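Please see the structure below; I have some questions.
In this view, the complex is presented without one of its protein chains, the others remaining in place.
Right, chain A next:
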């Protein structure tokens, strides 16, 4: 039987890097094929070539045995290739129906389209209201918008780029149910993810990319996540060893914290209460957009609250700014690396100065001590294995994983009493992620309190001592992380049976 999609010898080079080097594989009709690889392995480039966003330098693609060289997404869609993007493809201020119309080449009238949306979403069990604004939808609902947009065009091949990174476990189950139904109807799926457990569940075959080359293929069901991860990385992985946790004195105490969100699509914090002890790693789970950003802003001091709501080592700091909090020992690393945690166009030295000047005494009467600052930046680079030609390079020139190591390292090197991090390993490759987790655990071991906000449940299960869920701006009761199952957390994340923090 002819394969649905046949790729051979695909090569695409960018200045300084070969993103894809002689890549080839096949996808059969009705097959769910996984594309595995670390960040920078070339998965995105490959997918963009299939979808017509990027043209290969050389190589051949065949669809249904016929030459296939889409020069733009429209051509790819016309040939039956649809794509669900990781992000960047929805318009928050437009309605669901408008968003879907934008992704179709011959969109019907609004009313007819709304009816079609309802029909398709019912058929595949994806509830969706065509008239709602996308900005008001949860991450799971947004993804449904993308999927329904694809399904309306009866695709032969559905490309999914990291589809589950923003979903609760229950939403993942619903998604997989939909994918299985599609597969049974004969649609092929190219599934990109680095969540190996999911790939084992849903995919028939896998192709593994490393540094732009195909380094292996496997049948995921016959592998363990560990063996697949090692194929991706090319070396053996070490997993952090968990240490016994004994709570020390309370370092950070948060009581009835309220924070109205300034973003029209943001979530306000309501009655958030918890305490963080010395030596504790507190994991805060939750689906994106449930108040994570706001929680970080309130704790870092970027947004001020009632003074008594936050106490650090017994002193109220709720209405004190970031530098005051830094001097008192509370440091934070936000989620967005470029533009929030680091200034993209400034050098690493300058970035080190930005959060480090108060605590590391890098200024003298308003004048910068460049030598000391440079030494500080170099120390971070060395200790945290940041791969960069030097401290004078701009932050945006670093890869995601390396910049994240720098950003987290910058805070840890300042020996905080309390460290708050949001999504410390988002979009970071496996080895850098393991490194960062190890560093956070080490910090806690030395007696600091660490608050980790993350959507990656596996990560939280791996490093947290205690555990809470943020849902619609409310924080659940903090419980011990041992003995909690992924299913329980998933239910909490979906907002069901959230037991508000007991007074």
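The rule is simple: a residue touches a chain if its C-beta (ideal position, glycine included) is under 8 Å from a C-beta of that chain, and two chains touch if they have at least 3 such contacts; residues count from 1.
Everything below uses one rule, namely that contacts and distances are computed from a predicted model.
Taken from the listed names "MGT family glycosyltransferase", "Putative arabinose-binding protein", "ABC transporter permease" or "Acyl carrier protein", the protein name that UniProt assigns to the chain not shown is "ABC transporter permease".
Touching the chain that is not shown, out of A:11, A:89 or A:397: A:89 (per the contact rule at the top).
Interface note: of A:264, A:321 or A:390, the residue touching the hidden chain in the full complex is A:264.
Contact with the chain not shown here comes from a single listed residue; of A:13, A:54 or A:338, that residue is A:54. On the side of chain A, touch with the chain left out of the figure occurs at residues 48, 52-54, 72-74, 77, 85, 88-94, 98, 101-103, 107, 262, 264.
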